[in-house]
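All protein chains but one are shown at their positions in the complex.
Up next, chain A:
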Amino acid sequence: MRLLLWWAGRALSSAVTLLGISVLIFAALRLMPGGFAETILGPFATPEQKAELAARYGLDQSVLAQYGHWLAAVGTGDFGTSMISRQPVAAELAARLPVTARLTLLAVAAAVLAGVPLGVVTAVRARPGGGGGAGRLLSGLGVSVPEFALGSLVVFVVSRYGLQTTGYLLPAAVLSIFAISATARTTRDAVLGVLVEQHITAAVARGETPWFIVRHHILRNAAGPVLTLTATITAYLLGGALIVEYLFNLPGVGSYVVQAVGRRDYAVVQAGVLLAAAVFIVMNVLVDLLVGLVDPRLGRRA
């Protein structure tokens, strides 16, 4: 019964969050200078042409009325039509989702497979007083270099030598630099936190080997923050790795939304942002559940 109430609460708060986001994005889009009509018809269109176009897409109504129509349609699963391609937005997004999903999967897999072991090893090997040295510097660099800088560099270097920039490998590599660095850091800090706990000393006192202690007593105890971070990275990338998809010309959700913003393709931007927000919320609920399963002390509280 309490679990049911908890779920109901989570669902309600998620719905309210989504609603708030939809209001924000709707308002932000309408506040942007330059309209859809200018983009479509060019700078020399007559006022009559503009009015006719606006009427066709209902843009002549008040913003409030537009929002009402849109929300009612979204409630039935209809995200409207792209004003550029005249295709249903839902279908176009669905067609681009696999590209983004594959990119996300590659980057997150790299983050977990490389970042977690790196974090565990550097934490277990850490010397007192030492800040972690080279590893800390490298991972610091990894999380702070912006994707557009690293991505542009990669595109430049690769095309300079006449190589192909198509495919998933390069964009996934650019994204995973950040993901691996962040995961390694979080894992290292979490493991260092567990290492000073009394039960680790107790396990050492029983003569257990380091590998045994890591496997049985550290990994699960340190999993909480790492899971949370992995979920955040996954949600962030699934919502569209905007810059990287755009740079490498990948037809994913991110590049779709970026193009739509430039063209004032309102329905597409609204749907894309709403999708990204929904993914974030769902991932958050999932990770709360997972962390509760991993750490029984938290499972009780939820």
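The rule is short, and it goes like this: a residue touches a chain if its C-beta (ideal position, glycine included) is under 8 Å from a C-beta of that chain, and two chains touch if they have at least 3 such contacts; residues count from 1.
We take it that contacts and distances are computed from a predicted model.
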Original post:
One chain isn't displayed here; going by UniProt, is it "NADH-quinone oxidoreductase subunit K", "Aspartyl/glutamyl-tRNA(Asn/Gln) amidotransferase subunit C", "Oligopeptide/dipeptide ABC transporter ATP-binding protein" or "Cysteine desulfuration protein SufE"?
Top reply: "Oligopeptide/dipeptide ABC transporter ATP-binding protein"
Subject >> Residue in contact with the excluded chain [from A:R56, A:H69 or A:H216] >> reply: A:H216
Original post:
For the full complex, which residue in A:R2, A:R86, A:R160 or A:R297 touches the chain that was left out?
Top reply: A:R297
Subject >> Selected from A:P33, A:P47 or A:G207 as touching the chain missing from the view >> reply: A:G207
**OP:** Mind listing the chain A residues that contact the chain we can't see here?
**Re:** 127-129, 196-199, 201-209, 216-217, 220-221, 294-297
